[in-house]
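Complex shown without one protein chain; remaining protein chains in place.
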Amino acid sequence: MKEMSKIVKNITKLVYGFIIIFGFYVIVHGHLTPGGGFQGGAVVASAFALLLISYGQLEAKKLLKVDIFSLLESCGLTAFIVIAFLGLGTTFFYNFLANSGGWFGNAVTPGINPGDMNTAGVLPLMNMAVGLEVFAGLGIIVLLMAEGAEYTNKEGEHRNDR
Amino acid sequence: MKLMDHIPALIIAVPLLAAFLSPVVGKINKKVVGILAALALGFSLIFTIILAVKILSVGPQVYVFGAKSPSLTLPSGLKFPIRIIFQIDAMGIFMGLITALVSFLGAVYSLAFIDKNNGIDKYYSLLLLLAVSMFGMELTGDIFNFFVFLEIASMASVSLICYKGTERGEPVEAGFKYMVVSSISALMVLFAIGIFYGEYDVLNMAALASVIKYSQLDKIALGILVPVLAMKAGAVPMHMWTPDAYSEAPAPITMILVAASQASLYALFRVVFSLYNITLNTLVVGWIIIIFGLLSMFIGVTMAIIQKDIKRLMAYHAISQTGYMLLGVGVGLAVLANPIALPEYGITAMEGGIFHIMNHALYKGLLFLTAGALFYRTGTRDLDKMGGLAHSMKYTTIFFIIGAAAIAGLPPFNGFASKLLIYESVYRFNPLLSIIAMVVSILTLASFVKVFHSAFLGPQLPQFKEVKEVPQSMVLTMAVLSCLIIFFGLFPDLIVKNLVHPAVMSLIEQFKYTGIVLGGR
Partner (left out) sequence: MIGNFPYVTVAVSIGCGLYILMFQKNLIKLAIGINLIESGINLFLITLGYRKGGVAPIYTQAPAGKAMVLPTPQALTLTSIVIGVATSALVLSMAMMIYKHYGTIEVDKARRLRG
């Protein structure tokens, strides 16, 4: 993938930070507003895709490393399953933080209100874990596909192996 | 005692944790990943055995995820359960035992079989996910959850089929075919789930079974579910993915894939028996399943005879053996509404069909592992290029003989036990079916005599002078499978009475399945 024109590169430079922040906003507010881990993670990953397209594969690879993404992905997934394990005192996946008064432990007030971040127990934590996993996972997919496209681009390079 | 309550969840939770940890562990040390996977699946096997003992002595178990207590299916006077529930009866745990055994042995076999190249951590991660998804399909009581596990199973197995895809094109081609087939089937399952949800507003299978009426929409849903699940199980005429996928996957994965397609078969039986039961026109649906079975048996074995590739040949035999299971259970379904014929031969036919699932997983797994062992040492799967391997690979030869005799239905191996049950009972339903089944069995024997002759017998070939016996962990797994085959063949009564009969009864008696969730209704 080659780099694109100067206009695209400059706009990307302006915008991609905001896209990432918006993605994290969607992840963190997953238990209050539409969206959540997967949606926010996909938004963050789209910022990486934008970087990749506008700067080209070689330039973007300095910033985005597959190894780090792979590690983040595993961390997200492990965090998710560990939170599920923590509820094992009652049942697997039990929401042990909800209404406990501590972290994310406030009771939900019914009716029309702006919403309280500090509610919903383990759901926000799980949203964050999923968000971490999704943006890392989709980032890996985008990066590896770009690399694969590089392979397939060159004419006459495919090995007709048998 | 506290841990005992959580065993249904731990069966899937432990391998899931290991699956997510293995990329991290793989970064630190590549050798530990395989041991981690084998350990996790070993834990699962132990948990499954404990759960099986509990279920067979006490009765079906439920596990409600995220509820205040694991058995709280209907909190505060709700009419239908809302949470994801694992509901495990004798049939479910029977399949769970097969899955646990096969995936554990597959992981142990992989320790030596898969070379330590770059993707080893991903390989074990996917293997664990495949095992988890199979457990999920067999233990879950929520029909949408079943769809999710079905999709995870297809994605994990496709990625594993393509494991050698960076070096050769054929595995990717097989994987693509399988992916298209399995995504269509999974999406169609989702469509049927949508129909159920729109009609009855429930997703729990037990609750669904208690309200189902066999209306026009239910007929459409059944018409979608039966062929689609038969396609995932690899029955003719939707079998085109099976030989490709089975022959191109690494040998331990092929063994697990056999169990994965049987999980779809289990889902088919679950839908027909537990969801619809006698509301169906059992004779028609039973005959449809019987015809699927006959076609699979006959076309599978005839295609197998002409194959040159050893794993492709075995894959066609896998299709043919699936036919026996469909035949046995189909006969049971056809006489389900008939109170005289059912106890007389219907139950025996179903026992044969269900027992054959376990036997098939054992001997077909053993045969695929021996094929993998041959490939590991000779580097080829072409039967014309092999020969005289009995000189150098003595254990593998013995294991192959045991597997081949079991699949052909020779006494005293386990294939004989279940095939005899099928022949006897199906003969009373319709003699022609039984005769076809016997002919197929003879053709199976013929085909395996050919394989044995061309791969193992004859003078030692010069290019295979250096060939040694395979590493110990591979011999060990094959030995375990062989011992089980002989044990099941010598004491079939023990297994049929204690494991298979309860499984069949929990399929036939619908309230046994619905009652555990909905209470004494």
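Per-chain numbering from 1; labels A and B assigned in written order.
One rule holds for everything that comes next: a residue touches a chain if its C-beta (ideal position, glycine included) is under 8 Å from a C-beta of that chain, and two chains touch if they have at least 3 such contacts.
Quantities reported herein were computed from a predicted structural model and do not represent experimental measurements.
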Listed residues B:158, B:267 or B:496, member touching the removed chain: B:158
Hidden partner chain, touching residue among A:32, A:64, A:82 or A:98: A:32
Positions on subunit B contacted by the hidden chain, ascending: 144, 148, 151, 155, 158-159, 162, 165-166, 168-170, 172-176, 179-180, 183-184, 186-187, 190-191, 193-194, 197-198, 203, 243-244, 247-248, 303, 306-307, 312
Residue numbers in subunit A that touch the chain omitted from display: 32-34, 38, 42, 108-113, 115, 138, 141, 144-145, 148-149, 151-152, 158-162
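Quick note on the criterion: only the chains that are shown with their structure count from here on.
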Centroid spacing, where centroids are CA-atom means, of subunit A and subunit B in whole angstrom: 35
Residues of subunit A touching subunit B in the complex: 70-71, 73-75, 77-78, 80-82, 84-85, 87-88, 90-95, 161
Complex contacts: residues of subunit B adjacent to subunit A: 6, 9-10, 13, 16-17, 20-21, 23-24, 27, 63-70, 168-169
